[in-house]
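Right, one structure below, let's go through it.
Left out: one protein chain. Kept in place: all the others.
A and B label the chains in the order they appear, each numbered from 1.
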Amino acid sequence: MNQTCTVAQLAQHVGGTVVGDGAHVVSACHGLEDADAVHVSFVANAKYGKHLDTTRAGVVLVAPGTHKTVHRAADLPPLALIEVKDPYYAFQQAVVLLHGFRRQPAAGISPLAVVDTSAVIGADVYVGAYAVVAAGVTIGAGSVIYPHVAIMEQARIGANCILYPHVTVYDACVLGDRVILHSGCVIGSDGYGFATHAGAHHKIPQVGNVILEDDVELGGNTVIQRAVTESTIIGKGSKLGDCVVIGHNTHVGPHNLFVSQVGLAGSATTGKYVVIGGQSGIGGHMMLGDGVQVAARSGVLGDVPAGMQVAGTPAVELKLARRVAMQQLTLPDLVKRIRELEDKVEKLSAAGPSA
Amino acid sequence: MNQTCTVAQLAQHVGGTVVGDGAHVVSACHGLEDADAVHVSFVANAKYGKHLDTTRAGVVLVAPGTHKTVHRAADLPPLALIEVKDPYYAFQQAVVLLHGFRRQPAAGISPLAVVDTSAVIGADVYVGAYAVVAAGVTIGAGSVIYPHVAIMEQARIGANCILYPHVTVYDACVLGDRVILHSGCVIGSDGYGFATHAGAHHKIPQVGNVILEDDVELGGNTVIQRAVTESTIIGKGSKLGDCVVIGHNTHVGPHNLFVSQVGLAGSATTGKYVVIGGQSGIGGHMMLGDGVQVAARSGVLGDVPAGMQVAGTPAVELKLARRVAMQQLTLPDLVKRIRELEDKVEKLSAAGPSA
Partner (left out) sequence: MNQTCTVAQLAQHVGGTVVGDGAHVVSACHGLEDADAVHVSFVANAKYGKHLDTTRAGVVLVAPGTHKTVHRAADLPPLALIEVKDPYYAFQQAVVLLHGFRRQPAAGISPLAVVDTSAVIGADVYVGAYAVVAAGVTIGAGSVIYPHVAIMEQARIGANCILYPHVTVYDACVLGDRVILHSGCVIGSDGYGFATHAGAHHKIPQVGNVILEDDVELGGNTVIQRAVTESTIIGKGSKLGDCVVIGHNTHVGPHNLFVSQVGLAGSATTGKYVVIGGQSGIGGHMMLGDGVQVAARSGVLGDVPAGMQVAGTPAVELKLARRVAMQQLTLPDLVKRIRELEDKVEKLSAAGPSA
């Protein structure tokens, strides 16, 4: 069951100001378009503000001053607004307040799990049926290991982690606290390292590991290759989407956001707060400075200085990339104009100085 | 063992006309190039019609009138044709007739599966070893749950579904009837939703679910994110390839075809019969109308009206995209021509009006 609260209580919780009926009771969060009176919704992007004129939501979290721009027909139900500096963060708080996070299974080790006698399991840990915890593994207090998770030898899992079904953590990999791994994640499989010699590709043992720092979350079926030597690192607080692939010896900085299907080749490095859009790729050994933003579907083939926004393949400064993308579409016209110029110049030359 | 049939029987089954020996017996389907007398093959694309002059297949399913275009050397074995309006569909019928679908395990619940006592399991369901069916789950009659499948709390599986090994269905997700999920599919992992505030990315609980309607099929390791609120939906009869990622709150319409490695960002919407080629990406909140076709490796960054074919990144109308792609390759030549024009115009200007 969801919690309920009044609009005024919610406003207090998120630090906002009520415009409308503070006594109205809400019980769930919902998208703006087909919400009804029990619902909390939000507008974080002014582009969607027009829906405020028609929504049937009970209350909407909006930016300060928004109430002045709303014009609602008389036959619509009343709409309360909560004006707050960061409506999207306020929405996050509202979802946590009314719905909470997924209720995890109660602590306890399933008799159907295989936990090696040498493994060290903290307090209040859940290990589900058919999970396998190998020799020398440690699992910190409060962690949740779902059914079918495989944790190989000497891996270390921090406290309050959640590993969903079918996650594999290879040997000697290290997870910090509060790490969340969605189903099918592969942590520490061998890096793609082969020395081609005399016609064969000789496998280089990948003897490093993977370190996922505190508060990392990885989407479904994401793969982090272990380092050839030393460590592949995903920095504190970074969040990666689904089917992302991180090459060996890559160092992802703290608080990065990589959308689904991104790929980073080996030995790449990113700074703090780097954002990479979906399906983009970063070449091997590239360095992305703090705050770099890479648009979706870009291919980064060179280092990118801190703070720069890039797009395209090869990725260049965002504004140039956009301008080039627009002008490419005029190529048929440009070709025609060049042809016409050639004709005219030909005629002028023929008429020429003798004219 | 495969079934066998005569060419005449097969023609009757697919509603086609025999040209050649209707009494010839065939027993298997096969590619055209190295087929032999027992084989049924097909030509759906006239481009491959030339192989009819040399194939050793017993019978080939072809478009009406094809027999007039075939010229075979005297020393080749006789070739029967079945002329039929839709040879590819006829081939589908032939494969079903002669080979059938994969024989699934007999109904029954493995004593090595964990099925919560509150789960409701229909008639003739198979649940394999080491599958886990959590509290409140329902599974419809005739469904096949392979070993290692994890179905989390309150999920609902329709009738005659097939879930291959290592599929995860998260809590509260809903599958219609005859849904097929290949190994490693992740249904309903958390959507990629974080509110960045004061330097940290705060996880937004994803309290919606995923709905896969009837007759959906998903390839291996495909991930469908659950909605933040409400549902991520894959419409009836839609077929997605491998390693596809569908963002939260996205609504895929009925009868869509998405090839492998496609990605749809959050809150995108597609109409009926949309086709998306491999490795293409659709931006967040984009709307694709009925019958839209997106070429492989395209990036759709705007809405696409019904019936339109698009290609490229950013995706534009297919013919323009192709023309631009061709003309880009002439850029070195265009640059040269511009330089030459500049020289000539320079000379003309110098010679100028005073000439």
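We take it that contacts are C-beta pairs under 8 Å (C-beta built on N, C-alpha and C of every residue); 3 or more make two chains touch, one makes a residue touch a chain.
What you see is a predicted model; the values in this text were computed from it and never measured.
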Sole residue of A:K50, A:R72, A:K85 or A:K203 that reaches the chain not shown, by the stated touch rule: A:K203
From A:Y130, A:Y146, A:Y164 or A:F258, residue that would touch the chain that is not displayed: A:Y130
Full-complex contact with the absent chain, from B:D21, B:D86 or B:D303: B:D86
Selected from A:Q92, A:N160 or A:N249 as touching the chain missing from the view: A:N249
Candidates A:R102, A:H166, A:H182 or A:K272 - the one touching the absent chain: A:H166
Interface with the undisplayed chain - residues on chain A: 114, 130, 132, 148, 150, 152, 166, 168, 170-171, 184, 186, 189-190, 192, 194-197, 199-205, 207, 221, 223, 225, 228-230, 243, 245, 247, 249, 261, 263, 265, 279, 281, 283, 299, 313-314, 316, 320, 323-324, 327-328, 330, 334, 337-338, 341, 344-345, 348, 351, 355
Touching residues (missing chain, whole complex) on chain B: 28-31, 86, 88-89, 91-92, 95-96, 99-102, 112, 128-130, 146-148, 164-166, 180, 182-184, 215, 217, 219-221, 237, 239, 241-243, 255, 257, 259-261, 278-279, 296-297, 325, 328-329, 331-332, 334-335, 338, 341-342, 345, 348-349, 352-355
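Simple rule for what comes next: only the chains that are shown with their structure count from here on.
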Between chain B and chain A, distance of the C-alpha-averaged centres to the nearest whole Å: 26
